[in-house]
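In what follows, a structure is listed as structure tokens, so that the remarks can point back to it.
With one protein chain withheld, the remaining protein chains of the complex are depicted in position.
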Amino acid sequence: MAVMNDLRTMKNAAWLGWQMEANWADPFLFATYSIVKPISATLILVFMYMVVTGGNTDNPYFSYMFVGNALYMYVAEVLFGVTWVIHDDREHYMTLKQVYIAPINFYAYILGRSAIKIAITTAGVIITLVFGVLVLGVDIFLDDVDWLLLLGSVVLGMGCICVLGLALGGITFLTARHSIGINEGVAGVFYVMSGIIFPITALPAWAQSISKVLPITYWMDSMRRAVMPDAMAELSTAAATDVTGLGGVSDLYIMVYLAISTAVFFALSLGVFRFADGVARRKGKIDWTTAY
Amino acid sequence: MSDGWIIKNLRAVKGRAYPRVVGAQREPSWVFFEVLLPLFTVAAYAYVYQFMDARQELIGYVVLGGAMTAFWLNVLWSMAAQFYWEKEIGNLQLYMIAPISRMSILAGMALGGMFSTTVNAASTLVIGALIFNIAFHVVDPVMLIAIFMVTMVALYGMGMMFASLYMLFGREAYHMSNLLTEPVYLASGFYFPVKYLGVFAAAGASFIPITLGLDALRQLFFTSGAGDAFLSLELELGLLLGLCALFMVLAHYSLRYMEYLGKATGRLTLRWQ
Partner (left out) sequence: MEAAVETKSLSRVFEPKKKKEGKSVTALDSVDLRIEGGELFGLLGPNGAGKTTLLKILSTLLLPTSGKAYVAGLDVESQFSAIRQKINMVSGGEISGYGLLTVKENLWMFSQFYGIKSKVALQRIDEMLKDFGLSEKKDAKVRTLSTGERQKMNVIRGFITDPDIIFLDEPTLGLDVNASRVIRSYMIDWLKDHPTKTVVLTTHYMVEADELCDRIAIIDNGRILACDTPERLKKMVKMNTTLSMDVTRLKDAAVLGSFSGVENFTFTEDGDKGLTRLRFVMRDESGVSDIISAVLSQGSRIESLQKTEPTLEDVFIKMVGKGLE
């Protein structure tokens, strides 16, 4: 019964998110979130690459960078989405208190709203990848895709990102007008540390140790192994050393690591969320507005 | 005797800047978020160049561009989009009936936010330079200050023009700010010299003041910057001065027109759009 209620909450929250954020019937919104933003962000890297290499996109690193940047949208947008729900409902719509006191599972509400972010982001990721393959020659061939690995990576990865988002959402309860800063910053940590647009071996040794703990590092690698296995193999063989930093790690190990990390982060996130929620109630921050 | 129009508007600027200034003092959590976190994006791009064995200046450009994003984000989110938030919380109509220029309110927001924005930009510049061992060689300090100031005036003038649009926007304001973030990073060459976009694209992007400002700053901060320049410093200064005038005039008229349109359609005070 409780599960049914939570699912209903998620469905309703997703509907609300759709009305507020997405609504693909509106071409402006579709163009914004699924075409212009992702393609522009990717083209920044493409131009950086071109400035240095003069335009040689055959190098497997180009595909590595391009695909990583496209998939990173999930990390940035979902983390952003979860914290934004709290910030937006509290500061702008001033509805957080009503949702908060409603007899619903608040996590289900947040996850429902986030589901829409995932849907919008998926459209952006697919369009970006298609653009990369068709226009820039990114090494993705449907025949070579490891669909099973892809499915496992997507499910575990999304779960992991969502629970990380929940923890950030909890912190948003306590911060002033910095929710944009929080999620941009935390997503930024992953951007640098998780081998998104450059292999973690480019980082100093101490930073690499941190990278190898972060679940996003493993998620990125497994996603790349699934969608561009040839380029990943080429990247490893082109250099004498382990370029990606995870060359010796098996697919199975990655899946298990992701599953464990998701569970650990889930527990951690719930703890952070509950703590922040308690502090917010004690300090009366549930319905405050901090804009100035 | 009553004070003149300019004095009254300066008081309005001070009035609107005040909450931003005391806000920064009373809720110091911004220091952590605004200073430390933006460095990650800069670091990621810097490592991309480093991984590709790019020349050191390109990493310097990333640090410089990363610092300048603070101003662009401040214009976009804390000034232009702020009109939308002000409408939602009921302040916009009070600003509207006040006997002062809307530009004074916007200037107040900009100046009030300038402190934290400048801290953000300066810290990105200094910490980025230290981490990635960037050597800045200021070729012409006077020109540097002139370019920076003119770029800021033109950029905030453009922000005021955007604000006029946001006055009528409901939810679209948030989407519009989101829409403009990355494309401007791309078009203005925040992380690579803009000339690599090609002459026509770079010329088009030059209508965004920060494009020319960044191109000029690259030339002024780095000895080899001239080789990556899109236009000469003098020409860029001249064009930026032109953009200052253009955007200030456009902002003035567009604020007036949008206010009229808002009053005609009733959207000026319509909340929860």
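Points worth noting:
For clarity, chains are labelled A and B in written order, and residue numbers in each chain start from 1.
Simple rule for what comes next: contacts are C-beta pairs under 8 Å (C-beta built on N, C-alpha and C of every residue); 3 or more make two chains touch, one makes a residue touch a chain.
None of these values were measured; they are calculated from a predicted model.
Not every partner is drawn; the one left out touches subunit B at residues 2-3, 7-9, 11-12, 14-16, 18-19, 22-23, 26-27, 89-91, 93-100, 105, 260, 263-266, 268-269.
One rule holds in what follows: only the chains that are shown with their structure count from here on.
Centre-to-centre separation between subunit A and subunit B, using Cα means, comes to 27 Å.
Within the complex formed with subunit B, the subunit A residues making contact are 20, 28-29, 32-33, 36-37, 40-41, 43-45, 47-53, 61, 65, 91-93, 175-178, 180-182, 184-186, 188-189, 191-192, 196-199, 202-203, 289-292. Interface of subunit B with subunit A (complex): residues 19-20, 22-23, 27, 29-30, 33-34, 36-41, 43-45, 47-54, 58, 77, 85, 88-89, 171-172, 175, 178-179, 181-183, 185-186, 190-193, 196-197, 272.
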